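One protein chain omitted, others in place.
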């Protein structure tokens, strides 16, 4: 089944395995006239790049995205934009030892069941490396969104019981604070507490989950379609397509179970010429369409399955075995950190698509 | 934008407004050879039907679904199955008074912004009535899933601070207990406490949110596609398309933020001839594909926006107004209750699609 | 497989069998703000209605389309437009005699092979009756196209060796002349010759094929997308989805095999402020996109398979049999005649979709 594409009009198709020759993305449906360069893409790729922080895995390569088509004289032409990122630092030999083991918490078992085979080298297609293609495409989407002054920021909101209170600053400053932090958390006190917890978790070879929050400002009201192409639904679909995601909340989220309508109903008022709501329990979406208030949502990421603690398992023949992470394997103690950039990218892609879909709303 | 359809191969298109002539669904892509009758559909429609409980709105009509095409000699033929449900109890006159008001917490504002107009009668297309089409389609999907012995149950897991502990029984018994309860909760003690809270909330004209949990058993391993058509992703998309949803969690959900990989990694073992995991933090999905363990997820529903408490608002010209629910309007204090059947239906539709998609996995 | 829908943004899903309860169409993606009434739809349905001509089958029912959703206060709302047409004159008993026979030239065999069963009553889903849903949807599409002053006309261009030379009049007059003719041919001399041939063919119980030509004026340049969503490609796809089609030609068509580039290359010039070409061998499409010159194409329809001449065949068990058309069966000597309205409708639907797709071409 064709299942590696996302989007209706602005549509991306990612391809590639962790230890194949290259990975990449084709963006089909980006409008003509968007200024984009390799540098724009590489700036975003650098944000998620391994090796930036003590808490992200040490794969020593600089991801370099190269635009192969769809751009002429610095502008998109309306034809597909193909971006390639070569795999350089990929030593597959160490995976031979585990090729017949079911990795606990990992997709090797389900790939095997579905396809009858599995590319065990570095996680194959299930590797988070696939998300580099999304980040590259997200860079293009962001350039398009900039035409409408739509801004996106995401950051780590919770790790290991430590919850952040992001400073009340504009999104640009928030984003800068995020990417300065080694745990991608703009609240310095929380960031320090998270780092302390992460150090302990790393020291014992374990991993931990985390929550990423995203905020979007500058959206016009009416983006998203009712019913099956809701903005909230497509954001959810986008987020839940990112590896390791376990949940999404829009606005008041699961807390709504204990909220009353008299509180949760955001009251409308005129703010000058603009219709706004006094509160934003809705997280910027009513009936699946944007209200013009900030779009706010949270995404839960499970702990990375790759840990340095041996675990019981079986091999493909059903024999009991012990799973040990191959020596020298990459090990991210908390994938939520690097996921911040991926959340931004998938948000940008979803919104670019929504803007284009919206052009057909009225005759 | 064509945004009223869901599914890749088993694809539904719902249509209709709350106060139009009828509502309905077309199922395109149901395989030939599934036994289905109007009675099967009406049995499921009856479950969500208004008037079953003191806590659901008093719309006095019996939804009756009628199959118009796609079935011959009691079996699906492979051609589209069109199901119609006529609207009978639809008095629109009372909505005239509020037709120019922005309803707090309601989609009238965003519809207006998107389409330039809004069918204000009973919520129009944004009414939960649209979900009857989903339930009808879900009845067909369930008949197909029965070929593979796949069972689905959903129930209210939390309302107004009261959390249920469902009894450890088989899914069939769990489902029966659910639909016997007036709050669709199979834990009798929790159900009583929820009912007590709901009575208080209704008495003051307010509403409350709730959480629905769903469990699926009998899934083969390998359902769902990696990357953008993950089973978890498509379940999320399905759930977040239901009106009033604010969040979804798969397996350990948002709790993962504080969990370690050494716990969250479900360990594989042989249970006779079957590969299983000792725990099921994954909620039955790894890498977006089913593991064969139960699929478990929760969906958060916000409090209904329609409450009997007046709220500040503005009209379409920006004048300050007070919004009062029209006398005689339906008023569900907790939409999560009736959503239980819709969650089951959308789960069935998503799984039917996944099974068909899976047929292309191997040459 | 979901295969009963057509279009990317303006998307129709047709449903229904010849002898089921009803047939219909759901239009998903029609923009808000298009004025449409049941009368508009029924005016177009009347054009293709049986019984208008001695050369179309005598099914004595007036197709009546009824809009069930998606229209409020006379305007489309952006939500799905469901249109239903009830089947009234459907006596299925006469088909019992042939239910186990493979009908030569008919889809009963291929349906059986694909789905394992076949609704043999009146052709089931394979009946040309399915096209009524297309005509209803086409009526909506035409109302949208009228916003842009795009006009469509189709007519019978060839039947049984008689070729028409349509008069050089405006499209509105051409269309009127077409629908006044009993063979839907605007060239009176050719129409008379066709009628004479058809009378002879009918008298011997036989059928004949035909060619329908279509012309569209008022298209802006640039409609259609390069590569796989070419305007020419989507028109071809639309036409080849109509029952009984065997070929399509755009512009100079198959004659290109003997043409030279120096002739076939339409030369550009300025006609006042407008860029035009001196000739129109391209039929209004270059690189898959409209040039602004008239879109011109021809569609070949095979002779109806239902004839009153006995034919050798086999039954589903492989025994030799003779196929006789059941007494009282409808019998169109030339389906190309009634196909004229269907060609117009599918053209309108394709163009409505192209206009909406085009809105995403530039940032």
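Chains: A, B and C, in written order; residue numbering restarts at 1 for each.
Operating definition for what follows: a contact is a pair of C-beta atoms (placed from the backbone, for glycine too) under 8 Å apart; a residue touches a chain by one contact, two chains touch by 3 or more.
Predicted model, so just to flag it, every value in this text is computed and none were measured.
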With the missing chain put back, which residues of subunit C would touch it? List them for me.
-> 1, 3-6, 8-9, 14, 102, 104-107, 109-111, 113-116, 125-126, 130, 158-161, 201, 206-211, 220-230, 232-234, 236-237, 239-241, 243, 245-254, 256-262, 264-270, 275, 277, 281-283, 285-292, 298, 300-307, 309, 311-314, 318, 320, 336, 357-358, 360-362
The missing chain sits against subunit A at residues 1-5, 7-11, 13-17, 20-24, 26, 28-29, 32-33, 66, 68-70, 72-73, 75, 77-82, 84, 111, 114-119, 124-125, 356
In subunit B, positions touching the absent partner | 9-10, 29, 31-34, 76, 78-79, 144, 147, 226, 356, 359-363
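Throughout what follows, only the chains that are shown with their structure count from here on.
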Find the chain most remote from subunit C, comparing centres computed as mean CA coordinates.
-> A
Dist(centroid_CA(subunit A), centroid_CA(subunit B)) in Å evaluates to 26
When centres are defined as mean Cα positions, the distance from subunit A to subunit C in whole Å is 46
Check each residue of subunit B and list the ones that touch at least two other chains.
-> 1, 3-5, 8, 14, 111, 114-116, 125
